[in-house]
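Step one of this worksheet: look at the structure below.
One chain of protein is taken out of this complex; the other chains stay put.
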Amino acid sequence: MTQDKQPMADDNRLISVQDLKVYFRSGHACARAVDGVSFEVRKKETVCIVGESGCGKTVSALSILGLVTTPPGEIIDGRIVFAGQNLLELSEKEMQKIRGNHIAMVFQEPLTSLNPVFTIGDQISEAVRIHKKIGAESLREKCIRLLKDVGIPAPEQRLEDYPHQLSGGQRQRVMIAMALACDPDLIIADEPTTALDVTVQAQILELFGAIQKKQSMSILYITHDLGVVAAIADRVYVMYAGMIAEQGNTEQIFRNARHPYTQGLLASLPSLSKRGKRLYSIPGSVPNPAYKPAGCPFHPRCPHKAPSCSTEYPKMCDYGQGHLARCPILFQDKGHHT
Amino acid sequence: MTLNETTVTKDFHVEEPLAPKQTRLEEFWLLFGQNRLAIMGLLIFILFFCCAIAGLFLTSGSKPIFDPSLIRLEEKLRPPFSKPNLDLLEPNQVPTLNFYLMGTDDLGRDVFARMLQGAWVSLTVGFVAVGISVLIGIFMGGIAGYFGQHYIKIDHILWTLFLVSGTGLVLLDVTLSGAALLLLCLAYIVYVVLTRHRSRKKAHSSWRAMLHTNAVSVDTLIMRIVDIMLCFPSFFLILTVVAILPASIYNIMIVIGLTSWMGTTRFVRAEFLSLREQDFVAAAKALGIGNFRIIFRHMMPNAVAPVLVSATIGIASAILTEAGLSFLGFGVPPPNATWGNILSGGKNFIFDAPWLTFIPGITILIVVLSFNLFGEGLRDALNPKLRERH
Partner (left out) sequence: MLSFIGRSFVQKIITLFFVSIVSFLIIHLAPGKPSQVDPMNPKFTPEMVERFRKEFHLDKPLYVQYVYFYQDLFTGKTVSWKDNQSVLKKIWERFLNSLPLFIVGTLLTWTLSFPVGIRSAIFRKGIFDRTATFLSYLLISIPGFFFAYVLIIFVVTRFHVPVIGMVTFGIGDASIPYILMDRIWHMLLPSVLVATGGIAVLSRYVRSQMLEVEGQDYIRTARAKGLPPEQVHYKHALRNALLPFVTMFGLILPGLIGGSVIIESIFSWPGMGRMAYEAILARDYPIILTVNFVSAVLVLAGTFISDLLYLIVDPRIRL
């Protein structure tokens, strides 16, 4: 498939994932979780990767930091270019210097992601201590400042608390504080608000926005919620069954979706204008990553299916200004619809 | 471009899912089959099972094909694969197949025949003992796990006490007081049943209130019983009981079974405690399904996994215990052969007749090993599935 060249200058690019393939082998089956995915994050921007469960978005994010569990999973191919280096070729020691330091990650389940037998203060200060030499007094001050930054009240007392004593929202804030500890260039957030209430979700999203403005870092936000995407994303990648179906900025994706999958996602969002009418849902179900259909993975569920869709793997089609979609059928019809 | 309604409601054929369908059994076999050691364990177990059954037929009856108890003092301590001394033996004393496959022991008995006979003993002891312990364990663990929060009230305790002591006294021929207690108990039960419906509106008198207070929860009671049983060092308990009771294979099986149900109880209780909170139980209750049906039909299949694993490992340990008991002289009485018997008989002849020690020892080792491997394989095969569900 063609690799599209971005018209932006190269030094604006923070991290670039090129043609990543991650497969999971178990027994005789081979699950092609990430099947040739390319995306990039530029400086000071928020990029969202949207997709349903099982489309490979989490695995893509974990591969950036080299956190995919290697016996079942294996990175077959691809490059991840960060600060001029291919992360996939770095040794474990070199990767440790990058993790938490230049690229940090916030995970989905805040309770299980924090070690239950250490205090919050221990865990945050550990995140700082690994990468920076800092005395005990200033370490404590830094932890308190971090907790203040993420909006936790009474941070001095909170330092001695254990994870189970905090609420879900507070725990997630602690995770964010840990991620911010060394002023990373990129924060990868893997569905950080999925396990939280909607009100808390709004607060966390606000927090991300504030942090980004203040510290001018980039955020790679992974979610399945289009509402979140609309609220915070600069650019969006829509993933389906291990491939990027469509990419573009928020305006292009929401107003002018060019891939049948994206169109289907947007059509199934309930809204006032659809009140009283039958709700749309994409027929069929997501394929098993080990048994994907030949040709375009989406074609069994696609209303625009053509005979070539079941034999040829579709190429990315350029609609200009950074908007690409992996559907040649709609690309051909482009001239005929508004 | 937005999707308009016409293209949406078009009826199109969605192809069949491409992944092959697997039943739970097939999934299980796939996982289990990858563990080569476990498969080996299973095969050895099947081999052992066949040998035991064959052994039962070949060595029992008045004219067995392989006679385990035929004493030939002229032929003592012959090594394996040796030929019998034909001129010293009478025709009916000559071993089948014309040679001693595993040698003879200190009384000239054919070790091979004894091993075959012992196989059946080990098999039955293992299975029956574990069967008993698993049954008790599931019962106790299930009740503790599911009904754990129910309380036993004081009046329950009182009338159980009266019932038990009344029956006891009657059995001990103290008929008058025994009968009196039983009648008292019966009267109380009748009274409770009759007044249950009537007293709904009236305020309870203080007597009734006191009798209705919760004494101890079912869970606590059962766990205390488990604790009491655990206070007795198990081997000693078995030894004590076996030394006191007349020696017989049934006593041994029952005693081993009665002293090893505690582990299964704990497992089952833990599983039930976690299963009880799951939504499918609430859904079943909401449908109006009765308690016992929920336990046996819905929860039990999920709790079976650790029970199965502890059962296979329990069989291994029961065989080892039985061998140990035989070694100390408390096992199945002679002339019946068990593997522990043969080992114990050989301990005085270690340097002269090492086969008497090595053959049963290695056999026990292989059989027990196979059970352990099989059990661990089961645990590994059943576990990832459990983890996937969460």
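The chains carry the letters A and B, assigned in the order they are written, with residues numbered from 1 in each.
Definition applied: a residue touches a chain if its C-beta (ideal position, glycine included) is under 8 Å from a C-beta of that chain, and two chains touch if they have at least 3 such contacts.
Small disclaimer: the values here were computed from a predicted structure and weren't measured.
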- Task: Quick one: say which of B:Pro80, B:Gly131 or B:Gly324 touches the chain that got left out.
- Result: B:Gly324
- Message: Just to verify: which one of A:Ser53, A:Asn115 or A:Thr311 makes contact with the chain not shown?
- Response: A:Asn115
- Among A:Lys97, A:Arg145 or A:Arg255, the residue in touch with the chain that has been omitted: A:Lys97
- Absent-chain interface residues of chain B come out as 224, 227-228, 230-233, 235-236, 239-241, 243-246, 316, 320, 323-324, 327-328, 340, 343, 347, 350-351, 354, 357, 360-362, 364-365, 368-369, 371-373, 376
- Task: Using the touch rule from the top, list residues of chain A that touch the missing partner.
- Result: 65, 67, 92-93, 96-101, 104-105, 107, 109, 112-118, 126-127, 130-131, 162, 164-165, 175, 178
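Heads up, the rule we're going with is that only the chains that are shown with their structure count from here on.
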- Query: What is the distance, in whole Å, between the centres of chain A and chain B, each centre taken as the mean of its C-alpha atoms?
  - Reply: 51
